[in-house]
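One structure follows; several queries about it will come next.
A single protein chain has been omitted; all remaining protein chains appear in their positions.
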Amino acid sequence: MPSSQPQRPEPVAPMSDPSSSSSSSSSSPSLVARALRHRLAWPLVTLLLLLAVNAAFNPSFLHVEWRDGHAYGSLIDILNRAAPLALVSLGMTLVVATRGIDISVGAVVAISAAVAAWMIGGATDGATSRFGLPLALGAALGVALLCGLWNGVLVAGAGMQPIIATLILMVAGRGIAQLVTDGQILTIYYPPFFFIGGGHLLGLPFSIFVVAGVFALLYLAATRSALGLFLQAVGINPTAARVAGIDARRLVVGAYAVCGLCAGLAGLLISSNVKSADGNNAGQLMELDAILAVTLGGTLLTGGRFSLVGSLIGALIIQTLTYAIYSLGVPPEINLVVKAAVVFAVMLLQSAEFRDALRVLAVRPTIGARR
Amino acid sequence: MTDDTLPLTRPARAGTAASAPAGDASSTAAFLRRNVRDYGMLLCLIAIMVFFQVMTDGTLMQPLNLTNLVLQNSYIVIMALGMLLVIVAGHIDLSVGSVSGFVGALAAVLMVNHDWPVLPATLACLACGGLIGAAQGWFVAYFRIPSFIVTLAGMLVFKGLALALLAGQSIGPFPDVFQRLSSGFIPDAFDVEGMRLTSLLLGLAVAAVLAGAGWRTRRRQRAHGIAGEPAGFFAAKTLVFSALLIGFAWMLASYRGLPNVLVVMALLIVLFDFVTRRTTIGRRIYALGGNEKAARLSGIDTRRLSFYAFVNMGVLAALAGLVFAARLNTATPKAGLGFELDVIAACFIGGASASGGVGKVMGAVIGAFVMGVMNNGMSIMGIGIDYQQVIKGLVLLAAVFIDVYHKNR
Partner (left out) sequence: MARANVLPASGPAMSAASSASAAPVLELAGIGKRFGPVEVLRDVRLRLFPGEIHALMGQNGAGKSTLIKVLTGVFPASAGEIRLEGRPIRPATPVDAQHLGISTVYQEVNLCPNLSVAENIAAGRYPRRGWAQGRRIDWPVVEQRARQLLARIGLDIDVTRPLSSHPVAVQQMVAIARALGLRSKVLILDEPTSSLDDDEVRKLFEVLRRLRDDGLAIVFVTHFMNQVYAVSDRITVLRNGAWVGEWPVAELPAPALIAAMLGRELAQQQARPPSPETSDDAAAPLLEARALAQAGQLQPIDLRLRAGEVVGLAGLLGAGRTELARLLFGLASPDAGALCIDGREVRFASPADAIAHGLALCPEERKTDGIVAELSVRENIALALQARMGVGRFLPPAEQARLAEHFVAALGIRTASIETPIGLLSGGNQQKAVIARWLATGPRLLILDEPTRGIDVAAKQDIMEQILRLAEAGMAVLFISSEIAEVVRVAHRVVVLRDRAKVGELPGGCTEDEVYALIAAPAA
C-alpha cells in the first residue's frame, strides 16, 4: 500500500557512519557539540535520562552487589530481561535497512520456544531430554530460520509487500506454535536448558553473552564484509544497487532469514527463563517493541543506514522504561499506553510534515518577539 | 521507460465480445471467463460450504447452525466493510480489534456500572469509535506517518486502555434491550408453529426486490446500447441467487427467524455497496487508491478522503465491539484479540489488492463469510484452534498470491 511506505526524509547534515564509531573528523567548535551531532547521541542521552529517573525514584537502583558468585541488582535485571528484545531488534534492524518490516517475529519466538520445549519433552524428573539438547536447540533455530526464509522469499521472490507477507506468518505462526505444543503450555524440567536464559557466566547472566555474541557476529559481518555496504545500498536506492551489480534478492532473503534466526534465539532465551513454552503468549507484541527499538536507535524505517548499536540502546531504553513504569506503581496496562505514546512521538519527529508544522510554530513567536 | 514490452507484431485488436446480446453458449463462456475473478469468489464460498456440509455430515446447513454462523461472524462482516475502504484507499488498520474491545468495555462501564440508558450509551460508544478513527486518520493523512505504525501503536494503546477501564475484570450483564442487538430475532407477526413467517416473507420480499432491481438495471443498460450479461446467464444467475436467498431465509425462519444483527448487517452492506459503487465520494476513494497523484491532480482532496476512511473504520469497529459484547453479554479484557487479522484476511480473500484501489464490498462480505464458514465448519469437525490458524494463514497467502500474480501478469 503506497501510503504505508514512509516518505524519504531529506538528506541531513553529514554525520559519521556506523562503521567508524568515533565522531566525524570535521573541525567543529566544541567537543560537546561534536558529540551531540553523533547519531547515537540522542538515544544514549535518553537512556541515561531514564536511568537517572529510575535512580531518583529508587535509591538502590544503581546498586549492584555480588552474592553467591553472581551479580545482582536492578541493572543486571534490566540487561537480562532486555536480552530477547535486543536479539529481535538486531535482526529487525537488518530487515528495516532493506526498507522492509517483519511483524511475524512474535510468532517466530513462540514457534521456536514451542519446538525446543517439545523436543526436550516434559519429563518431570528433569534427568532426561527426549532428544539431545543440541538437537533440540538446533531444531528450534532451524525452524526459525525456515520462517525467516519463508518471509524473505515472499518479499524478494514473489514481490509481496513486507507488511502483508509477514502478516501471513503472524496469523499462521501462532497456530503452528499451538500445534507443536498441542494447545498446552509445555513445562520444561531439564536443568541444562535453563542455563541459556537463567544461567550465569563469569557472574553475569548468560543471556547477556548470547546477545553480545550475536551482536559481535552481526557487527563484524556488517563492517568486515561487504554486507553492511550492500544492505544500505539496497535500502537507499535499489535501482542503483542493481546497476552496480549487487544481487538485491539474495540480500533481502538473507536479511529476513537472519531476522527469523534472531527471533528463534530470543524464543529460546524466553522459554529457558520462564521454564516453559506458551504458544499463545510468548513473544506477544514483541514486533512493536522491536520496531520501536530500531527506530529509537536511529535507523529509519525508510531503509538505508542502520545502526546495530543504536538498536541495542533502543532495546535497553524500552526495558528501562518498562522498569520505571513498574517501579512507579503504574498499572501494567498503562505500560502499553506509554510505549505507544513513545512510538508516536518518535514517528512524529521523523515525519517531515510534522517538523515543518513545528518549524512554522517555532518561527512565528520569534518574529513577534523581535518587534 | 518501463520494461513492459509489446510484441513486435501485434495481432489485430480484439473486438468487444458479445456485441449482439444473444445468449449463445460461447458468449456466456466468454463472459464468465472475463469475470472469473468476480464470480470466482462466490463459487469458492459455495464450494467451501458444500465441502463442509459433506464433512460435517450435514450439520453445517442446519438452521440452528446457520443462525449461529451468522451470529458468530457478524462482527467480522461489519468491520470488513470499513476495512475495505481503508485498504482501497491504500492504507491498513491493525487497531480494529483493540478498538472494538475497548468500546465494548466502554459500553459495559457506561451501561452496567453507571446505569446509562441503552441509546445514549450506544451513541456515545459509536462517537468514541469515530473519534479514535479520526485521531488515527489525522496522523496518517495529514502527517503521512505510515498507517501500519499508527494503527499498530493504536492497537497497543486501546488494549491497555481496555484493560484499565475494566480493571482486569469482566463486566456484565447488559440490559435486555442491548442484548437483543446481538442475540435477538425480529418479531414474528404470525403465529405459525415451527416457522417464523415474517422472516420468511421478508426473505421472499428481498429476493423479489433484488431480482426486480437487476431486471431494471438490465433494461436500462439495453436502452443505452450496452450489451451487459448474456440473457441466459442473467436468467440463470437471478434464479440461482433468488433460490439461495429464499433457501437461506427458510432455514433461518425454521429456527428462530432472522436475527436482528443480520438485518443490521444487511442494511450496512447495502449502504456501503451503494456508497462504493454509486456515489462520488466512494469512487474518489478508488481513484485515490489507484493513482494518488492523478487523483490529486484532478482536484480530489486525497488527505481528507483518507481521514474519512479511518473515521468510518473507527465507527464500524465500535459497532462491532458493541455487537460482540452484546453477544457474550459481558465485556472481557480478551475481547477483540486477533479480530484485525480475520477482518484483513476477509478483505484480501474477497479480492482487495494490497496496493490499493481494488476491492468490492460484496467481495469483502463473501471473504468474511468464507472465514466464518471455515471457522464454523472446522469447529464442528473438531479441528483444533491451532490448525485453524494455520489454515487461515494459508488461505490468506493464497488470496494475496493471486493478487500479486494478477498484478505481475
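As written, the chains take the letters A and B, and residue 1 is the first residue of each chain.
Note that in this section a residue touches a chain if its C-beta (ideal position, glycine included) is under 8 Å from a C-beta of that chain, and two chains touch if they have at least 3 such contacts.
Worth saying up front: this structure is predicted, and the values here are computed from it rather than measured.
Colleague: Write out, one label after another, the shown chains that touch the chain missing from the document.
Modeller: A, B
Colleague: Write down which of A:99, A:305 or A:339 is the residue touching the left-out chain.
Modeller: Looking across A:99, A:305 or A:339, the contact with the absent chain belongs to A:305.
Colleague: Which residue, A:244, A:345 or A:358, contacts the hidden chain when the whole complex is considered?
Modeller: Candidates A:244, A:345 or A:358; residue touching the omitted chain: A:244.
Colleague: In terms of residues, what is the contact footprint of the unshown chain on chain A?
Modeller: Within chain A, the residues touching the omitted chain are 11, 14, 16-17, 19-20, 24-26, 224-227, 229-230, 232-233, 236-237, 239-247, 304-305.
Colleague: Touching the hidden chain in the full complex, which residues of chain B are there? Just list them.
Modeller: So the residues of chain B touching the unseen chain are 1-8, 10, 13, 15-17, 34, 217, 220-221, 223-226, 274, 277-280, 283-284, 286-287, 289-291, 293-295, 297-300, 353, 356-358.
Everything that follows uses one rule, which is that only the chains that are shown with their structure count from here on.
Colleague: Centre to centre, by mean C-alpha position, how many angstrom separate chain A and chain B?
Modeller: Roughly 36 Å separates the two chain centres.
Colleague: Which residues of chain A touch chain B in the complex?
Modeller: Residue list for chain A touching chain B: 1-7, 101, 103, 158-161, 163-165, 167-179, 183, 279, 285, 287-288, 291, 301, 331-337, 339-341, 343-344, 347-348, 351-354, 357.
Colleague: In their complex, what parts of chain B are in touch with chain A?
Modeller: Residues in contact with chain A: 87, 89-92, 139-140, 142-150, 152-157, 159-164, 292, 306, 341, 344-345, 348, 354-356, 384-394, 396-397, 400-401, 404, 408.
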